[in-house]
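For this view, one protein chain was removed and the others were kept in their places.
Every chain is named by a letter (A, B and C) in the order it is written, and numbering of its residues begins at 1.
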Amino acid sequence: MTFNLTLSGSDLLLMLPELLLTVWLCVVLIVDFAMPRLPKDRLAYLSVGGLAAVLLNLIWFDRADVTGTLFANMFVVDRLAVFFKIMIVAATILVVLISVDYVRKFRFFKGEYYFLVLMSALGMMFMASANDLLSVFITLEFSTFGFYVLVAYLRDDVASNEAGLKFFILGVFVAGVLAYGISLVFGETGKLVFSDIAAAQPTTGLVIGFLLIFAALGFKIGAVPFHSWIPDTYHGAPTPVTAFLSIAPKGAAFAILLRMFMVSLATLKPAWVLLLVGASILSMTYGNIVAIAQKNIKRLLAYSGIAQIGNILIGLAAGTKMGGDAILFYLLTYLFANLGAFAVVIAVGNLIQSDEIEDYSGLNRRSPFLAMAMLVFLLSLAGVPPLAGFIGKLYIFVAAINEGLYTLLIVGLINIVISMYYYLIVVKKMYINEPIDPSPLYVSAPMKAVIYVGLAGTLILGVYPRPFIDWAVSATLMFSQFAAPAASAVPPAVLPFGG
Amino acid sequence: MFELLVILIPVLPLAAVLLNGLLGSRYSHDIAHRLGWGSVGLSFLCAVGIFVETLRTGVAREVVAYRWIFGGDLTVNLAFLVDPLTCIMMLVVTGVGFLIHLYSVGYMHGEEGFTRFFTYMNLFMVSMLLLVMGSNYLVLFIGWEGVGLCSYLLIGYYYDRVSAAKAATKAFVVNRIGDAGFLLAIFLIFVNFKTLDYTQVFAQASQLSTGMATAIALCLLIGAVGKSAQIPLYTWLPDAMEGPTPVSALIHAATMVTAGVYMIVRNHVLYDMAPVALTTVAWVGGLTALFAATIGLVQTDIKRVLAYSTVSQLGYMFLACGIGAYTAAIFHLMTHAFFKALLFLSAGSVIHALSGEQDIRNMGGLRSKIPWTHALFLVGTLAIAGIFPLAGFWSKDEIMAHAFTHGQYVLYAMAAIGAFLTAFYMFRLTYLTFYGRSRLDHHVAEHVHESPAVMIGPLVVLAVLSVIGGFPGVPPESGWFHHFLHPVTVAAGGGEEHGAGFGLVATLMVVATAIALLGWGLAHYLYSVRTEAADNLAARAPGAYRTLLNKYYVDELYDFLFVEPAKRLGVVWDWFDRTVIDGIVLGVGRLTQSGSAGSTWIEKHAIYGLINVVGYANHLAARSWRRLQSGKVHHYAAIIVAGLFILVHLILVWWSGSSGIGVASR
Amino acid sequence: MVPFFFVYFSLVSIVAGVLTIAFRNPVHCGLALLTLLLHVAGLFVLLNAEFLFAVQIIVYAGAILVLYLFVLMLLNLKTEERYLHARYAVILFAAAGICGELLLLVLRSPFGGLKGDAPAEAVLKDGASYAIGIKMFSDYLLPFEIVGVFLLGAIIGAIVLAKTPTTVDIEQSDR
Partner (left out) sequence: MVPLSAYVAVSAVLFATGLIGVLIRRNFIIVLMAVEIMLNAANINLVAFSYYLESMAGQIVALFVIAIAAGEAAVGLAIIIVVFRGRLSTNVDELNLLKW
């Protein structure tokens, strides 16, 4: 029992992005308090500046292939962590930008909004690096509690309060479940770090413990049957928070899920494939079918999000390196398409004060730009080529059939048809129905910027996905022991004709 | 140079799409339409260049634009395969497309959203070119989805029409059902071959088991049926006529709907290994050809008649594929593109002249007022009816002859009856539109005018093509066209036999001509000589007439089973009541009423019942499942607990049941 | 002696736990929860976890529970007639069944994890607080710091939600 902490500067360098962000969120808070007369928009741009620095730092990590672990293997920086951190920070930047207009509607505490967003982002960055169960617990709660506040942020809005309270009650309930699950796993193994757990024999306690932990992560990503908070929370929350909630925490949770399933539970793969196949089928089917009946665009996107998570779980169910690549790539496509769609929802919501699908009637006449953007995002979510979502789905499905998961493939394909139906309802409203109020809509600059980024991402990932796929492939190198056996040698090309 | 030309073919329209789409509002309509048709025209020139080169060297070449997807063992390039089949398709698509673009300049003049129209049209050209040029299934699939999307956007072009909106959604969703089948086929191909390139797939195809080949071929067929509007997924095509007429001509007649035929011909190696699938293709085609033709007999909307004739003609192409006459299928595809584009565009010219009137009951006697349009339409009618020696004669005759010489007498009979009906309803259309007494509304009649040269010009070209378009395929089964396509459409093992003697071929030709003339004659008799006879006939068999007029009530059935219940928040009992009780009552009533058409109706009932019960179940599930989201937190927590409980048991039970890993316990 | 204390602490904990969710008056519930927390702290003592014993009493019983009671008083809730959900019995029995089975399943498990580096003697030599301190500031330094930031965020979040805005706040925010 001796004190054995040695930390060098280069060790701390591994945490540079997190440290930067911590400093920066303190700066934002201090600036907010110290300069009460500062217009709050500036805080948004200040936050974006800090996040951009963090992003550059992370990109440098990625290019320079910085890896390492800290604190007895609890904090790990590898390509996977860096990939997810880049995703999270990018999502946060976009969310801050789409918040600018929305925050003006708040009556007070505008500055703290940005602080809390940065705070949640920090929690999620730690999540991406979490390599043991204690970190999982702490970072999960850390990143969630910021959302409790953000969801209930519209203090005078009954729906927002209600969403916040529902989210909170279920969130802490699941936190209790998670803590208990961690205690069981600890009791069975005596260890907390993922890689140490890997050697454990499967026992009832371990199985239940891991299922409880899976429940907590499933709650975070919104997989059926742990999805129940999603529609209400998405519906009631301020829309930028909904957008944030629909992307970043899911990405971070997938970082943990990947580590947990592919490292800790690698030897038990036959058992959890079944679990994930079930969760995936349920999520896709439930999300898509219930989405058909929705009248509110935020709820529609919430259910579509549940369905998309079902798609991503297919990749996890494949349980191979390729499945991992597919998840990473899919999350990227989902980031752009979903954030873009929410950006349009926010832009429209700010302008017409409504999120009902009915009020999207004739959007094309009022703002062709918004309608076109929404069309592209929805088609990408529906998986229409050559947009990003198509490549993502294709990749996931190929990963699944390489593992022989035909059931998942067929259910997934049927679900694509169903999902098309409700996306088309929105498209039809926008393009074909008559507007009730034909006055044109004008989109503000930060909003436009985010929508353009979303469009560019959706198109580029679809038309020229290779660099991103390469990136995803390199990020999951740690899972290469799961690589499928090399494909049989392809015979030389024979043209059917002459040559 | 060759590579550049190939890549330019789709890139040129794409550039026009980007320019018009992003900057279209900044410049005048003139620039927009010049970009639109200009880019397609240049693509056509490139295609001609490629065609000449391929003709000269006779070598199939693959042109890789760039590596598209690469990860794991999935490698797909954005690549184009240039072989005779592609050349023909490129020429048809860009050539006909170019003419239709030119025509649109006149037709769409002054419409709202002129630039948008050309943007979508060019996007359609890009998609269609990717579809026919792709060297692997994924590029084909992009084009496949792209044309579906453009069709959705263009059908819904007139957004003030409610029917247009419905038609657009219907088209897309029905297409998507087909696409799911197609995607499944793609995945099956990937599983079996670990590649999606045509050349590699076809080279390895012989290793496939018959069962797997049949499965793949049938899945592909589902896709083709959806796209090419065959039974049972054809309902979207006639509704798709809600779009502007050039769209109907381009998408729903000349190019997009032929994608299914192209796909089957492209994959004939797989089909040749699956006789069951081939037979299915043949029967689907034969039934569609006959079925759509009967509906076409009594339609009163000029565009709808043409739409059903398109469905019917596509049935011929499927029939040809099904009996192994792939070259004939492509030949008919080509000639059909010429005369159907001609017919649609002339119909558009009629509609244009009559300020939007589409009902043939309100036309008549237009021959003298719009002589050019009349002449052109007549050429198209002669071609589609199969009058010697126009284009349609050669291609249709070849299909029928092939069926006959290969012993498929039933299919031959269906095709022959279909041909008779085709001739009949096309001439009926012509007589009702251009001959006889004018039934025009006098406001309209005052403004009847011949279309401008920019519209008539392309029509003349198409008319010439409709006349001479059949000659590359002469003599049947051994013409130039067949030699050119021979390397693609003939499987490595066998070859198309040329067993039929000259005498038989000539006899069949005479029979075919006789059938067409008979149809013409009947139409002439009923609609020109004794104009009251047709009405009498209809009055004498009112049930049959009304059934046909209502398209066998398929759409009503669709509404009845799918749309109506979905609109009302029905409970299961209500649904049961409606579907089963009312269904039986109504079904019996209609059955007796429709007489001769009864058997077909039951078939439709069964198929559509199935599809729509699935669709309705979705709605029902949507409405009942959402009750799970009760809004109460403790219910949500209970769902989580219950889910967890089930998962724990699932895993533990599975675990204790499986060998290998046992759960240790004390 | 130890078994006796164990039985006492655990029985009272369980009874207090049941009462927490069974009492009608929220303040009584709070007091039952307090009882539970104190007795759980007693269990910690039996397990050589003096530091946690102190934390449990100071933080949990002293701070968190007081916060609960404070809020209860602040809201001045009247005791409700229906304090359970409609059809609670169904949920109760279903949940009790599920939990009973969970209990059986968990008890079947051996919990024979790998032994660590802190046997009872070593912990007792310098005291549990020392052992925790050493661990906390070496291996577990990072979570410790993260929780620091977490608590800062929690304070800000609670203020943002619950503070009655002064006119100054509103004025400031108008820009």
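Note that a residue touches a chain if its C-beta (ideal position, glycine included) is under 8 Å from a C-beta of that chain, and two chains touch if they have at least 3 such contacts.
All values derive from a computational prediction rather than experimental measurement.
One chain is not depicted; across the entire complex it touches A, B, C. Checked against the full complex, the one of A:E18, A:E141 or A:D359 touching the unshown chain is A:E141. Of the residues in chain C, those that touch the hidden partner chain are 2-3, 6, 10, 13-14, 17-18, 20-21, 26, 29-30, 33, 36-37, 40, 43-44, 46-49, 51-52, 55-56, 59-60, 63-64, 67-68, 71-72, 74-75, 77, 80, 82-86, 88, 91-92, 95-96, 99-100, 102-103, 106-107, 111, 113-120, 123, 128, 131-132, 135-136, 140, 143, 147, 150-151, 153-155, 157-162. In the full complex, chain B makes contact with the omitted chain through residues 626-627, 629-634, 637-638, 641.
Although one chain is not displayed, chain A still touches it through residues 133-134, 137-138, 141, 145, 148-149, 152, 155-156, 158-159, 161-166, 168-169, 172-173, 175-177, 179-180, 182-184, 186-187, 190-192, 231-232, 235-236, 293.
The criterion applied here is as follows: only the chains that are shown with their structure count from here on.
Between the CA-based centres of chain B and chain C the separation comes to 67 Å, rounded to the whole angstrom.
We define each chain's centre as the mean of its Cα atoms; on that basis chain A and chain B are separated by 40 Å.
Across the assembly, chain C contributes 102, 105, 108-110 as residues in contact with two or more other chains. Residue positions of chain A with contacts to 2 or more other chains are 203-204, 208.
Interface of chain B with chain C (complex): residues 634, 638, 641-642, 645, 648, 652, 664-666. The touching residues of chain C, when paired with chain A in their complex, are 102, 105-106, 108-118, 122-123, 125-126, 130-131, 134, 137-143, 146-147, 149-150, 153-154, 156-161, 165, 168-170, 172-173, 175. On the side of chain A, the complex with chain C involves touching residues 1-5, 22, 29, 36-40, 70-72, 74-75, 106-110, 112, 115-116, 119, 122-123, 126, 134-135, 138-139, 141-142, 145-146, 148-149, 152-153, 155, 184, 186-191, 200, 203-206, 208.
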